[in-house]
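With one protein chain withheld, the remaining protein chains of the complex are depicted in position.
Chain IDs A, B and C follow the sequence of writing; residue 1 opens each chain.
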Amino acid sequence: MEFKDIFFYLIALYILGTALMAVNTRKIFRASIWLLFSLIGVAALYFWLNLEFLAAVQVAVYVGGIVVLIIFSIFLTQKSGNQMAKTETTQTVFSALASLLGLAFLSLVLFQHSFGSDQNQELNASIENIGAQMLNPGEGGFLLPFEAVSMLLLAALVGSIVIAMKVKNKENA
Amino acid sequence: MLRLENISSFIHTSLSNHLSETSVLLLEMTIIALAAITLFALLGLILVLMERKVSAWIQIRLGPNRVGPKGIFQTAADTLKLVLKEGFVPDGADKFLYKLAPFVVMIIAMILLAPIAFAKNFAIWDLNIGVFFITAISSVSVIGILMAGWASNNQYSLLGAMRSGAQIISYEISAGMAILSIVVLTGSLQISDIVASQSNGWWLFKGHIPALIAFVIYIIAVTAETNRAPFDMAEAESELTGGFHTEYAGMRFALFFLAEYINIFIVCAIGATLFLGGWMPFHIGNWEAFNHIMDYIPSSIWFLSKTFFLIFVIMWFRWTFPRLRIDQLLQLEWKYLLPISLFNLLLITLIAIKGWHF
Amino acid sequence: MGTEELIQSIQSMFPDASINMGNNFPELVIEKDSLLSVLNQLKSEPTLAFDYLFCETCVDWKSHLTMVYHLDSTRFRHNLVIKTNLDAQAPEIESACHLYRTAELHEREIFDLFGVKFLNHPHLRRILLTDDWKGHPLRKDYDDPINMIKL
Partner (left out) sequence: MFEQVSTSENGELVINVGPQHPATHGVLHLLITLNGETVTKLEPNLGYIHRSIEKMCESLSYRQFIYTTSRMDYLSSHINNHACALTVESALQIEIPERAEYIRVIMSELTRMASHQLWWGAMAMDLGALSPFFYAFRERESINDIMEETCGARLTMNYFVPGGVMYDLHPNFVAKVKEFIVFFKSKIDEYDELLTGNIIFQNRMKNIGIISKEDAISYGCTGPTARGSGVSCDIRKIYPYSIYQKLDFDEVIEHGCDSFSRYQVRMKEMRQSLKIIEQLIDNIPKGEFQAKTKAVLKLPKGEFYTRVETARGELGVYIVSEGGTSPYRIKFRSPGFSNLSALEHMVKGHKIGDLVAIMGTLDLVIPDIDR
């Protein structure tokens, strides 16, 4: 095993460990912090793959954005410091079954796929290439999904503003 | 004259002559880690002393003047005191997160140091997404503050954490826009490229008025992002007694304190790199003799003097302005800075496409 | 309006009450039950307009307590003192804080230090001393052998 491989397993172990902690802790704030660490681990994996841009996006969007949002919503709910109620046994069984099913499906796909065919093909993950593909309307371009996603985000933004304004009006009246 | 870039290459070549590639890598990593930690300690000591001296100067006082000549060992003595202080955990606090928070803030400040070019060919990791890496990682530092505020089990801390969360997230956008405007002009995210693009003049001068606007917005936004007065809502000692670090004492408090100064250094270093040419010496058009003299000054001196000038400006803000209110703070960002910086970015893009810059 | 005229006009307004000139201000002595109506009239009468209660306090005369209200008119700049006697055992009087907001804190202080109960006061509780303090220090019969030094 090479030095590089040891690093991969270390990162993988870290991601899995923190993810396990995230689902097992019964304090909701701690769960979000473990999730944060897990997501940082994923970013580390991207760094390991030399995909710096993706790694930085992972950190900026998931860690700096989504986890902060989660933490904010935890702050705004009351009694966030209390322990959450223990999950019921049936719930545990069903979620375990669902996870196993997911695992089985994923491994099926993984084992059916043959890796190695495009190993020699250099992956061009430079920013110029990403930018060009993002704004490419033709074959292999991502302009349409990019615009669709931005429309969706805009709709979400407007929707949240509308909801927030409605609550304020009620308070005034 | 001793130049930093020569030292690094000298170490690399002398190590490579004797050892295998892996061990050279490991040894260099260790050296860099030690150097970074030393730099941290030094920066902390210098910046805290500088803050105290600058504030004393502005406030017609003497400042620290007992420990060592002109008080230069004052911060070292303070650190010693803080190390010896008992670090206790308040009742009802989330112990694990309470203890973790200062380290999160500190580690993030350390990671941010990686892509900064201290001198010619002298950076820890000149990765190809340099400035984006910094924007991304610095967005995580808010987590440490939120953690500290929540885990302290204190309403003041919680309010401070909420404030700083809202504040940092908002001002990150403006800071990002300001950084982006230089990236648009340069066409690269890599710090070495950005510095190289300023060999014939700093972007502050080359980019006309939009660059100047971007620079001003950048300085305002990073002042807010590092929780410095007049935007120190997270601490706001007269309102929230100490904000998110109300309950912290001893070395844990010192880590927050240190991280604040390291963050100031980093944002000022980025500001100097983006707008003031990083380690590039100051040149004036065709004045060959003048340019030669400027070239003779080591690049590290250029970089540090620009950075410390910006640090001084930020300290000057702190000791002059009253604090904004939280809603005014957010209003400033969302109603003024963000629209201005968006429009400014458009202008800069136009300049970059048309090649109107020098 | 001179002081003489002021005394006369107030006397004509309240024929039952006695009014005479004190050392500094004219003093009107009234029954405690008529306090609110007197204050109301003094405040709303346009020629008097006593809109500013600048001092409200109490004096313990051992046999009885006396509430003292110092009134001022910000328009005409004339003053009036209103006095009313209270029972020493169970002192009780209507609160003036609906007419003069400043009375709210002053009455809490008097309640705290003299034990006068103010009816219809929004939140009458001790203000300076702790809630479990025994007695009312400014009463003449109050005794605290530890904290009080007798000269």
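In this text, a contact is a pair of C-beta atoms (placed from the backbone, for glycine too) under 8 Å apart; a residue touches a chain by one contact, two chains touch by 3 or more.
Small disclaimer: the values here were computed from a predicted structure and weren't measured.
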item	value
Chains shown that the absent chain touches, full complex	B, C
Residue among B:229, B:255 or B:310 touching the omitted chain	B:229
Chain not shown: contacting residue from C:11, C:34 or C:102	C:102
Contact footprint on chain C, counting only the chain that is left out	22-25, 51-55, 57, 59-60, 68, 70, 74, 77, 81, 100-102, 104-106, 109, 113, 127-131, 137-138, 148-151
Residues of chain B in contact with the chain not shown	55, 58-61, 155-156, 159, 163, 229-230, 232, 236-241, 319-328
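Criterion: only the chains that are shown with their structure count from here on.
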item	value
Contact graph of the chains (line, ring, star, complete, other)	other
Central chain (distance from its CA mean to the mean of all protein CA atoms)	B
Approximate Å spacing (C-alpha centroids) for the pair chain A, chain B	28
Inter-centroid spacing, chain C versus chain A (mean Cα positions, whole Å)	70
Gap in Å, rounded to a whole number, between the CA centres of chain C and chain B	63
Contact footprint of chain A on chain B as seen in their complex	22, 94, 96-97, 100, 127-129, 132-133, 135-137, 139-140, 142-143, 146-147, 150, 153, 158, 161-162, 165, 169, 172, 189
Partner chain B, residues of chain A touching it in the complex	3, 27, 29-30, 33, 36, 40, 52-53, 56-57, 59-60, 63-65, 67-68, 71-72, 75, 80-81, 126-127
